[in-house]
Structure formats: structure tokens, C-alpha cells
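A single protein chain has been omitted from the complex, and every remaining protein chain is retained in its original position.
Note that the chains are named A and B in the order they appear, and that numbering of residues resets to 1 at the start of each chain.
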Amino acid sequence: MSIAEPHSESSSNGHSSAASALSSAALRQLIIYFGAAIAGCTLLMFALHYLASAFSSGSTTAIAVDPENNSISIYLKEEPPSLNSTITTDSVSGMVLNHVMEGLLRMSVDDKLEAGIAERWEVTPTHATFWLRDNALWSDGQPITAADFIFSWTTALRPETASEYAFLLYSIKNGRAVNEGTMPAEALGVSAPDPHTLVVELEQPMAFFDKTVVFPTFFPIREDFYNATNGRFGADAHELLFSGPFKLTSWVHGSSLLFEKNPNYWDKDRIKLDQINVAYITQDANAAINFFKDGKVAFTTLGAENLIEAQRQGWPIKRNQDGTLFFLEFNHRDERLTRNWNLRRAMQLVLDMDELVYKVTKLPGFKPGVSIFPEWLMGTNAPLREEYPPPQLRLDTAKAREHLALAKEELGLDEWPPIVLLTSDSPVSNIQSEWVQEALKSKLGLTIKIDKQIFKQRLAKMTAGEFDILLAGWGPDYNDPLTFGDLFASWNLNNRGRYMSDENDRLVREAQGSTDTKTRMDAFGKIQHVLFDDVALLPMFERGVTYAVHPQLKGLKRRVIGADTDYTNAYIDTSAGGQ
Amino acid sequence: MWRYMLKRLALSVVTIWFIATATFFGMHAVPGDPLTSDKATSAKIRANLEAKYGLDKPLTTQYLVFLRNLSQGDLGISFTQENRRVNDIIREHFPVSATLGILAVVFAGLGGVLWGALTALYRNRLPDTIIMFLVILGISVPSFVIAAIGQLSLVNLNNLAGTSILPVGGWGTVQHMILPAMVLGLSTMAYLTRLMRSSMLEIVNSDYIRTANAKGLPSTQVFSRHQLPNAVLPVVTVLGPAIASITTGGFVVEIVFAIPGLGRYFVQAVQQLDYTVIMGTTVFFGAFLVFMVIVVDLFYGWIDPRVRLD
Partner (left out) sequence: MRAADAFTPLAQDQAAAISSRPSLSYWQDAWRRLQQNKRAIFSLYLIIGLLAFTFIGPMIWTVDPSSQDVDQISIAPGADRSAILVKDYEPWYGELSEDFVANDNAVGLTFAVAPSTQSVRLSWQAQGERAAGGYRIYRNLFPITAGRSLGLPLAETQSLYFEDRLDLRPIDYYYSVVALNKRGEDSDLVATLSTTVTRVITRREAERRGLLGAAEQVAYGHEFQLKLHPLGTDYLGRDMLSRLMHGARVSLFIGLFAPILYILFGVLYGSVAGFVGGLTDQLMMRFADFVVALPFLLFMILFKVIFGIGPGESGIMPMLVAMVVLLWPAAARLVRGQVLQIREEGYIGASRLLGAKTPYLLLRHMIPNTMGVILVTVTFAVPSAIFTEAFLSFIGMGVAPPTPSWGSMCNEGIKTMLTHPHELIFPALFISVTVLAFNLLGDGLRDALDARMRNRE
């Protein structure tokens, strides 16, 4: 019989009874602490609130559609990085700028070029002339003159401004030279015979020069105001002067922006909304949908996974193509396997972009890619793709395998080494690259290594050509097929795979140099065949956006070029049912 | 004491200088640079950009320029937020992150201590089991899921009630803070709960508790005078760095609830390789962390006099 056991039992009994006596008393104590903690927390929150409000201004209040104040609330996916029109490059800043600024010309509701600050214009092979309105005023009431355009354009071209989009101004005589610092800014081929006439000398004949001036880089800036901001032009709401439909009256960084109708805008009768309140800045798509559902914003983008909920709620759903083409770009450098045409052709014959769009991406508005020219581009009289039908592709795995065998022979390979597919880290390209990987593996037996890189590292690899296949996208800079057409010209720096074809280069030069629409469109029609036959790229899809709008908000416009989204023609229709 | 503080401050400055130096050279060793963008730029435009931001100078020169500006409190101008000074970015957005972070830490700390004490008292019984499962759920589900679910539930609640009970996002009033702070503090609270439980259990068996019980001290006193302060020590240790990490790591919550905090600038700056913002936020957060650690160390000596600071 051991003596240890009874001892141990009594000890553990004693221990547990002591613990329970302790626990009931301690529980009471804990409850008191808990109450005190909640009270303390509440106090702390108020204290912090007053502390925080001392530092930052304004709190978020949002009503999706407010007929009383004739205002709407929306969200932006990120803070506008730069509202200085000479250096801005991104779409969010572009959206904001297109609401507060107007250039010489603008895009109409029907996506046609129409008069803006300039009431009429004329483009000849050597010159472009714009006649400005007498009643066009800055938001402080002073007239907008040709000098404001000249100042803004020369500023954008000055080397010290370091504008990335300065190249858009190279179409102006001596534009490139000024930007490269070999000529003074005064040498730029622009002049103002009188304050309301702007004459532009062109570097070479350019049929679509007028189409490029809607871009923010061409917006006017008044010199005295710019100099008064002391290098902080566009950094805050009060560091900006407006020529467009709205004024930016408040900009709380990272949080909110407020647009108010500009009473000095020459075409103010066109503008129906008094206020646009950017109440939230978030890149989280689900958060935006929640704000919409909660009646805080009048507009939200929808992902494929939100469509069921949107239909259940009966939201008005709309779709639009945003103009961007996504494609697989091959690396044509000598040391890369993808320089082999048979290999590229084999891939072309097995990748079913219909499957990608209809079963994997699952968003209406996305179109399977068939050509380097997206569907929305206009030809001579009708859409380019109607006038020049793109080549038809018939998928054929058996034929693809024959090409693959040929490629293997030509390259002198025993085994196919892995092929590197460079992609970004976005969830969408993630899915797409995994789809490509599996399709090429299951149909051709090729091993694809996905090289996922975050933004800047991916750009570094793209520039250095460290890839076999690149998952790339291209959005238009201006409304002319050339913005896509010259992408694979051998001198184009955006031709990341160094594709080189004399035929393609000749056609691009023809399209660039000619002012005859028919000649140019013929060239584009041929370019899409050359690139297809050479398998310079594999168009994957044309991106679309699917979105929901508040039932009472009408006249919202989405665009391929210019402000996307555009509220300048929007209005509140109270007769339509509430949400 | 004052000598100790002085020594600590001197060491802190050295620490921050180390942080700044390592980050500076680390950042420049990473491939890519802040000036590239989706569309290729010509060599000339690139040269203009480099000249504008001083990236054309040798790295050591850039480093010296950075140090000189830093010593004058100037953190430079952001690459991605054109014309915006990094000082302004920190000044405008840090108070927001700090408010949210402090609230979350207080929430996590109080909750953790209370739930932890409760689970220790009811060890292996029902309340312990329930809280344990909640804790495991709280840490096994990533914070953005919790944030998304929290926000969605609030939307549905608002829709059900027909009015706005709490705002779903944005910033400015106390109501805006409640849900984000809770979501942000949740995983830390779960951790502190378990930590508290564990250290409570160790103390229940210690000699001084037995002595206190034996000498007839009322059990409430034993609990509040002996057990709680001693058990709370590891919690305090964790809390200091937790404030720093919660304040900097509010990225997900800031995005989901559209809160203009510094956390998202910090994360985006790394992705964009925005050199000046990376340096500014890292140095600032480093200084903040070092400061919090000093505060915790002082607090430590105060809570437990046995702990010698020197």
C-alpha cells in the first residue's frame, strides 16, 4: 500500500476547492473590472475622437443620392496620385481632372469629338488651329487664353518637369527637342496670334492630332497661378485652378474629395449636379459593394462573384468595355525558345480564349480576344473590325502537336525545358496564368513556370526581357487604332518582347505618316493579319467592367478614352424608385 | 534613473540610424525603381526623372543627402503622390492609425486579461472550452475575412433596422471607430487571452499565492493584489510591440473600412518602391516602436519592482 497516493488525492482535492472559492470571489471581481473597462473604453473613445478631430478635418458623411442638395456620393479606388495635369499618368487622377478641367476639345456623350474651350478647330498636314471661346473662364473668373495652353505644354516638355507623358507632345514641332533639352522651350511650335487663337505647328502630318488634345497633358494651366503655388501645384484642393464643369473644394487626403459645380464654367447649363462627394477611398471591391448596399454610394463595380447578389437585390446592372486589351506577349529575343514560330503557333492552336472568358473570368463585358485591335476602335465609317474582319482561328490540338514536334526539331531539343510566364500579383492575372499553365500542360505537355512579381519587380523584368511569355495589357492613349497598331513596331519601347518584322514596321510607318483615312485603315487591317500569322502575340480578352448604379442616378457615362467614370452629364431622377 | 534614460535615448538614436541605413540600402538593392511605370519611357524622359529626384547621383551621395535631410527632419517628397511631402503624409495619417491602433490595443488588452483570467479560473470547464474555441476561430481565420464578415453583417443589420446603426466605413466620429478597432484588435486579444490564461495558471500554484491564502487574506484580495498583477506581466511585455505592430499593420482594416490611416501608405510604398515614403514611414515607425519599448520597460519596473532596469 503506498502512502503517496492518499496524500496526492487530498492535495488535489484541497487545491480544487481552494480554487473554486477563489474563483467565485474572483469572478465578482472580474465582473466589476469588466464594467469599469467598458466605461473606460467608452471614455477613451471620446477622448481619442476629439484628439483625432483636432488633427484631421471633416468626418465621412455620405448619402448615395441626395435630391435635396442635388448631390451624389461615390468612391474612388485610390487616392489621386497627382492632379498636376502636366505629369499625371493614371486613370484615377484622370477621372478627377476630367471633372474639374476642360481642354480645347472634349468627348461628347456619344463618344464623338466636340468643342470644349475651343469653339472650332482645323487640322491641316502642317498646322492645327484652335479658336478659343470668348466666354471660357477660369474658376476665379479670369478668361482662359491661348497663353495658358502654351504655358502648360511647354511646362510639360521642360526636362526638369520630367513628365512621363511628354511624348504625347512630340507631335508638336520641336517638342522632342525641347523635352530632350537640345532646344529652349520658346522654340516649341505653338503660337498665339491673338489671346483666343492657338496655332500649333506639327512635326509631321498627323491626321488625329485633334483627338490627342482631349488628354490631360494638353489641359491649360495659368502661369501666374502655377508660379504662386511654389512647386506644390496640384497637391491640394487650393493649389489648383479649374477650367471645367466642377471645382474641387475639399480634398482630405486618403479620405474624401468634394466637387462643386463651377459657376464660371462656360457650359454650366449642361451640368445638372450641384455636388459630387467622393466619400470613400478604398481599393477593396467588397467594401465598395457594402457601401453601395448600405446606401452610401451611388455606384459600385461588380466582380463575377457579386453578380448573384446584385441580381437578387434587383440592382440596375450595366456593363461596358474599358478599352484595354490583354494578351500573351512572346519574347522574340534570340536566346529565347519563344523566338520559334512553330512553338508559338502550337500555343495559338490550343489556347481557347472563349473558355477563359466564358468559364473562368465569367464577367459580361469581357470579350474573347481575336485581334490586336479591340472591338470599339472605329475604322473609316464603321468599327474597324467590321471593315477589316480579323483572321479566324480554328483550334486544333492535333495540328498543334505537329507544330510542337517541328519546333523541337528546329530548336534541337531532346526535352522541352520549362517556359517562363511572367505575370503580376493581381488575383485576376493569377487565375489567368494558372489557366494558361494547365492548358499548355494538358494539351501540349509543356511545363510553364509562372513568375509572379509585384509591380516594380515585374516592370524591371519586362524591361530586361527576362521572360518567355508575358501576360500583358494595353490601354489606349488616344482614340485612334494607332495607339494599338504601333505596339509591335521594332522601335516601340513598349514592344517588350522585341518583336521585329519589316512588313509590320513598314505598315506602321504608312499608318503614321499618312493623313488619308482609307490608307491608314488598310494598313491597320494588314497589321492585324501580319501579327496573327507571325503569332507575335496571343490576344486573350478585351476587358469589360460590370457595375451597378443607384436607380435614381441617370446619365452616368463610362468611357474608353477620357474620364471613366464620367458624371458630368449625370442627373438625379426622383421619379425612379428608390433602392 | 536619469542616467538610465539618457543611455536608453542614446542607444535609441543608434538603433534608428541602423534601421534607416539597413532599409536604405535594402531598398536600393531590390530590383526595380520608383520611376518605372506600365508604359515604357524613353531614355531621355527617364534621365529627366532621375535628375528631378536626385537618383542620378551615386548611392552613397544619395545616402548622405538622405541623412542630412533626416537630421533636419525633412523626409522628402513622395514619388507616387506627386508634390506631397512625406512629412505631411505622416502628419495627416499617423493620428488616424494611432487612434485606431490604441483603441484596438486597449480593446485587445482588456479583453485578453479578462477572458484569460476567466478561462484560468474555470480551467478545463465549460467557459474555458467555449472561449478556447472562439480564440482558435479568431486566429485561424485571417483578419480580412473577419473584417469582410464584420462589415457585411453591419450592412445587413443597417438594412434590417432601416437606419444606419453604425457607419460601414469612413472615418471621423466615434461610431466610425468601433467596428474597425474591434476587428483590428481581435487576433491580439485572442493571443493575450491564451497568454493570460497560461501565466495565471502558473501563478495559481506559486508559493506566494499559497502563503497569501494561508494567512487568511480574503480571496478577492489574493486575486486582485497578487494573482492579477503578476499574471499580467507577460501581457505587458507583448503590449508595447503590439501597439507598434497594430498601428503599422492596420493595412487590411484601413482598406476594408476606407480609413485614411498610414498603414496603407506604408504597404503601398513598398509595392511602388516609393523610396522617400518607405524611408519616412520606416524611420517614423521605428522611432515609434523604440519609444513604445521604452515605455513598456518603465511600466515593467513599476508593475514588478523585482525587475531591475539597469
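Criterion: contacts are C-beta pairs under 8 Å (C-beta built on N, C-alpha and C of every residue); 3 or more make two chains touch, one makes a residue touch a chain.
Nothing here was measured: the structure is a model prediction, and the numbers come from that model.
Here the chain not displayed is in touch, across the complete complex, with A, B. Contact with the undisplayed chain is limited, among A:303, A:465 or A:513, to A:303. Screening A:92, A:199 or A:360 against the full complex identifies A:360 as the residue touching the chain left out.
The chain not shown here is touched by just one of B:61, B:140, B:153 or B:211, and that residue is B:140. Screening A:143, A:316 or A:465 for touch with the missing chain picks out A:316. As for the chain not pictured, it touches chain A at residues 1-4, 8, 11-12, 15, 110, 303-305, 307-312, 314-319, 354-355, 357-360, 362, 364, 418, 420-422, 425, 427, 430-431, 433-435, 437-439, 441-442, 448-454, 457, 466-467, 546, 577.
Residues 7-8, 11-12, 14-15, 18-19, 22-23, 26-27, 29-31, 124, 132-133, 135-137, 139-142, 144-145, 148-149, 152, 190-191, 194-195, 198-199, 201-202, 205-206, 233-234, 236-238, 241, 244-245, 266-267, 270-271, 278, 282, 285-286, 289-290, 293, 300, 304, 306-308, 310 of chain B touch the missing chain (whole complex, contact as defined above).
As a working rule, only the chains that are shown with their structure count from here on.
Between chain A and chain B, the centres computed from C-alpha atoms are 32 Å apart. Put simply, chain B touches chain A in their complex at residues 30-34, 36-42, 44-45, 47-49, 51-53, 80-84, 88-89, 91-93, 95-96, 99, 102-103, 106-107, 110, 114, 117-118, 121-123, 148, 151-152, 154-155, 158-159, 164, 167-174, 176-178, 204, 213, 218-220, 222-224, 227, 255-258, 260-261, 264-265, 271-273.
Against chain B, in their complex, chain A makes its touches with residues 18-19, 21-23, 25-30, 33-34, 37, 40-41, 44-46, 48-49, 51-53, 55-56, 58-62, 75, 79, 81-82, 84, 87-89, 159-164, 166-167, 179-180, 231-235, 239, 252-256, 279-284, 286-287, 290-291, 293-294, 296, 454-461, 463, 473, 492-494, 496.
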